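A protein chain is absent from this complex, but the other protein chains hold their places.
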Amino acid sequence: MIYVTRREHFNAAHKLYNESWSPEKNETVFGKCANPNWHGHNYELFVTVKGSVNPQTGFVVNLKDLSALIRTEICDKLDHKNLNLDVDFMQGVMTSTENVAIVIFNKLAPKIKELGTNLHAIKLCETENNCVEYFGE
Amino acid sequence: MIYVTRREHFNAAHKLYNESWSPEKNETVFGKCANPNWHGHNYELFVTVKGSVNPQTGFVVNLKDLSALIRTEICDKLDHKNLNLDVDFMQGVMTSTENVAIVIFNKLAPKIKELGTNLHAIKLCETENNCVEYFGE
Amino acid sequence: MIYVTRREHFNAAHKLYNESWSPEKNETVFGKCANPNWHGHNYELFVTVKGSVNPQTGFVVNLKDLSALIRTEICDKLDHKNLNLDVDFMQGVMTSTENVAIVIFNKLAPKIKELGTNLHAIKLCETENNCVEYFGE
Amino acid sequence: MIYVTRREHFNAAHKLYNESWSPEKNETVFGKCANPNWHGHNYELFVTVKGSVNPQTGFVVNLKDLSALIRTEICDKLDHKNLNLDVDFMQGVMTSTENVAIVIFNKLAPKIKELGTNLHAIKLCETENNCVEYFGE
Amino acid sequence: MIYVTRREHFNAAHKLYNESWSPEKNETVFGKCANPNWHGHNYELFVTVKGSVNPQTGFVVNLKDLSALIRTEICDKLDHKNLNLDVDFMQGVMTSTENVAIVIFNKLAPKIKELGTNLHAIKLCETENNCVEYFGE
Partner (left out) sequence: MIYVTRREHFNAAHKLYNESWSPEKNETVFGKCANPNWHGHNYELFVTVKGSVNPQTGFVVNLKDLSALIRTEICDKLDHKNLNLDVDFMQGVMTSTENVAIVIFNKLAPKIKELGTNLHAIKLCETENNCVEYFGE
């Protein structure tokens, strides 16, 4: 069993805002992140799969295929987008780094299975100071 | 003469959109950057001053003062903001990295003079692949 | 269960020196790190908490609170300090990266519990080549 | 139990090519990596050991010794080499990042035991986008 | 006048070897870099153009166009290649970082002029420790 990690990127706008709260409470809890006019980030996405090495290729998975999958399923839909407004599979989701990572995990896991390997972890960094990691349970 | 550079950050939303053009032309020229719902970046800002070394302190400028100035004048006004909507001194400016760097230079130069030194350059990176540098002329 | 990591910094002086050994033995074991006049590092501290996501906020923990806690409890006491001389909770501790990480873990764990989540790991890097990670047991 | 990671480097040439396949199939599977004239990388190698802290030194392992071991056993034999042609213990191995990491693990594990501690993981990055991690089983 | 820098990458094999010298002299001068079986690097390429800002776009140059040009003219021809064997415009050139940077400058300068701006500098890093910068004269 070996773990392979591919890094991809997307640049997106978002805000943290709970519509069931008053503006004041949003401001108190989320601070600057609640700015109604949005802010944004250069997100770094690390997708880790685990599996055994195919003796013919030396690969757990062909990274060309994994990278293409991440781009098609995730980055093309999130890059240069507004995470709150533009992404169908994030409707109604509070776009915290935690929730974006979980949504990405759940979206990629079955697709990575079709590539013949298993998704192990999603690590998502909003800035170089703030990262989350999700293992699917 | 020695050059001192301080790095600061701000995370902001923006779009590249020329209101005098059709949506199609904006899409052609600016691509994904023209998304009407905005996207965003973690901006890295490098402020370089030049001057001679004060023999009492060993400093060209006290970086505590320079950092505080950059935060007050620039980062507090740009961080977690929408560059197109929220920043009074960017009204009517196309928020390309080039223009944001020029605006920051022009805003900081007189304030840095009040600190007793001279602004040499503003370097602004929108991503780790795209940076601009402006020397004031 | 999801893992959230916050990065903070502190710059400190220290030396590695076992007072019960001769200077020669200290030199043999610790090399340049035993310099009696100290040396120093820019330490990078990664604090990882684990928990479930609060559906109201999308957060495991509010990073404003976690960051403030790390600064109050750790960075304010270690930054621009001498780890061997200035830090009450490191008295008598050999200030290896291993031991500094363990001390930080033990100091932060109960405080992070008060924030309503659980400390998972402390990762501490002395240089970009040397890091340790401690999980509390 | 605490984990200590040392980073080392080597710069090497290699290609991904399965000699039992046609050139066309190699091209299809490995793409540019199958270039018969080789390509190369700056590899980053992270060696993680785990153990308890020696109370006399504060160390799990003396990083001078661990670094010297990694250089002698691995980097001196891989740095500025052709991984397919020049490395006796990689003969007949497809030089994917996965396989290089496994070979390094198996070579270092017994030697690190002689240093009095245990190899926990080998992480090997071929580029800043592609890394693998192997824990020995 | 403002300066815009685009970063691109290529991974390549090469060796430093002067065919008019003995193997011993090559070994003495170039050390490990003279390995006849090649070694390789992840090269980082920074292309800086200078110009004035187009008031319609806010751009010195459209980075989509600049990036596409660098990829077509340089990266597609160098990436996953052997710099000594595979690159027609490097035939007979000692593939030091200095010379590769100069060749890239001379190849890109006229093409960037066709984009309507001017090449200012090529910065090329062979490793994070070794970089060269060339301004065309």
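A, B, C, D and E are the chain letters, set down in written order, and residue numbers restart from 1 in every chain.
To be clear about the criterion, a residue touches a chain if its C-beta (ideal position, glycine included) is under 8 Å from a C-beta of that chain, and two chains touch if they have at least 3 such contacts.
All values reported here derive from a predicted model rather than from experimental measurement.
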Taking the complete complex into account, which shown chains does the hidden chain touch?
B, C, E
Among E:22, E:91 or E:129, contact with the omitted chain is made only by E:129
Among B:21, B:59 or B:135, which residue is in touch with the absent chain?
B:59
Of C:41, C:71 or C:107, the residue touching the omitted chain is C:41
Residue positions on chain E contacting the omitted chain are 16, 18, 29-31, 93-99, 101-102, 128-135, 137
Residues of chain C touching the missing chain are 9, 11-14, 31-33, 35, 37-42, 79-82, 85-86, 127-128
Residues on chain B facing the left-out chain by the touch rule are 1-8, 48, 53, 55-60, 62-64
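In the analysis below, only the chains that are shown with their structure count from here on.
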Could you work out which chain's C-alpha centre is the most distant one from the centre of chain B?
D
Give me the ID of the chain with the smallest distance between its Cα centroid and the all-protein Cα centroid.
A
Compute the centre of every chain as the mean of its C-alpha atoms, then state which one is farthest from the centre of chain C.
E
Type of chain A:chain B copy interface by residue overlap (half), same or different:
same
Could you grab the centroid distance between chain B and chain D? Build each centroid from C-alpha atoms only and quote it in angstrom.
41
Numbers and ranges of chain B residues touching at least 2 other chains:
31, 128
Once the touch criterion is applied, which pairs of chains come out as touching?
A-B, A-C, A-D, B-E, C-D, D-E
